[in-house]
Structure formats: C-alpha cells, structure tokens
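In this view, the complex is presented without one of its protein chains, the others remaining in place.
On to chain A.
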C-alpha cells in the first residue's frame, strides 16, 4: 500500500471520528446545561475547552455565548476542529483514496456532506439541534458499520483502526479532563451534587452509561467514571481499549518499532496505578497522556507516511 494512501486513510478515519465526537459533545452539553443549577458558573465556554480548540476561539472572540460557541464548533470552516471542517476533510481524504475503501462509503460520505451543508442551521438553534446531531451521529455509525462489515483486513484497514482509536482515546481524555476540572470547581464551591450531573454527562458523551453501570455496579461517581473510561479493557471508548486495538493493528503492520515503544509508554500506567481521589493529580496525569498521544501521532507519521 502506498505511503500516501496510508496517510490519507488514517486521516479519513481520524476526521470521521472527530465529526461524531463533536456532535456528541454538543448534544450532551446542551442537555447538561439544562440540568445544572443556574449559578454554577459553568458556561458554554467549557465546551470549547473540551473540544480542544480554545486557543483559536479566544484569539477571535470576546463573547462566549451559546450561539457563538455552537457556530464555532459546528460550521466554522476556519476552526480545524469544527464539524463542518472535519467533514470536509473526511471527503477530501476519501476522494484521494477512494480506491482503497468500500465503494459505497464514497456515496455515503457525499450524501452526508450534502445533508450537513443543507441542515447545519438546524444544529445552531436549540429547537432542532437534538434531531440534527442525532442524524449526524447515526450517519457516522452507519459509515463505520459499512466499513467494518465489508472491508478487507488489509493494511488500509489497520491504518483506519489506528487513526480511529488514536482520535477516540484523545477525545476520551479530553472529556474526562473537562469532567475532572468541572468537578474540581464544584468541590471548591461546595456543590458536590453538581459533580454527579457532570460525570453522568461525561459518561453519556462517550456512550458509556449503560456499560459503566453494568460493569462497575455502583452509582455514578467521579472516581469510578474516570477509572472506567481510562482503564476498562473492553469498552470501545475507554483509553485502555483504544490502546489495545492500536497494539493489535501495529502487530499487523511492517516495522514501526518507535510507534510500538511510544504506545507501550502509554499503556504502562493504565494498570491500576492512577490516583483518582486527588483531582489535581488526575488532571496532571491526563495532561501527560495527551502529550504522549501527540508523540504517538508523530511516530506513526515518521514510520509510514514519510516517503523513503
């Protein structure tokens, strides 16, 4: 498989995952804000933080109200983490590598982009937002399902899997980070009941509520939720599970010694050694994990995408 195609397939998968993540994030956040007491001081700006694009947002905007934030995350083409931009990159990457993916995926992506460009206003206003975002999430799941069901498990498949899981793990980390930092604020403000609402929404964002309850068999708490999302080996959006899937794919690809080393570093602390009680320590830990994932991407890029 061509190095260039490997790179495009990898980014296709990352951006597709990002589209779904943004939709989930806004979806859950909209409902979180309705559930929290008005005086919590939690604003729409936390959503920008969770999406990882706050630097760009702050450079451009003073006002941090709902409309501006949602527009920025949904339709802003100059925000490389926005839904519209990510979807454009999904199409751009499949357009240049459509010979390697199942033929129907091209048509689905086209329909998807037309749907989003025609309906994105529905996502801006609260009244139809839920329906619009639900449709976006379902379409992503449909495309993932099509690919999972029809694609040969060749090199391209493993690059898809690498990209998806790297993006996923990164998103899970940022969601946990957002939850932990909000909890820390509530603890300081003596509002422990708000923390439970926040962690529920963290679990919902990652579609983890039911699996969490069935696995952990406890009520929702910050410590247990964070532990589940970081260390459960079997839940697809937990960091440990993403890491395991990446390891499996790495074993199927040629070379990549440096990538394997970096991934091993990430995997090491995920074996019951994390302090969940001290929120500040947890935040520092998550921060270091995010940096490791960034090095992981560089290692992948060096190993396979740079023509030798």
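FYI, a residue touches a chain if its C-beta (ideal position, glycine included) is under 8 Å from a C-beta of that chain, and two chains touch if they have at least 3 such contacts; residues count from 1.
The definition used in the following text is that contacts and distances are computed from a predicted model.
**Q** Tell me the UniProt name of the left-out chain, picking from "Phenylacetate-CoA oxygenase subunit PaaC", "Urea ABC transporter ATP-binding protein UrtD", "Peptide/nickel transport system permease protein" or "Circularly permuted type 2 ATP-grasp protein".
**A** "Circularly permuted type 2 ATP-grasp protein"
**Q** With the missing chain put back, one of A:1, A:151 or A:274 would touch it. Which one?
**A** A:1
**Q** For the full complex, which residue in A:52, A:123, A:155 or A:179 touches the chain that was left out?
**A** A:155
**Q** Going by the contact rule already stated, which one of A:110, A:125, A:141 or A:280 would touch the omitted chain in the full complex?
**A** A:110
**Q** Tell me, which residues in chain A touch the chain that this view leaves out?
**A** Against the missing chain, chain A presents residues 1-6, 92, 95-99, 103, 106-107, 109-111, 114, 155, 253-254, 304, 307-308.
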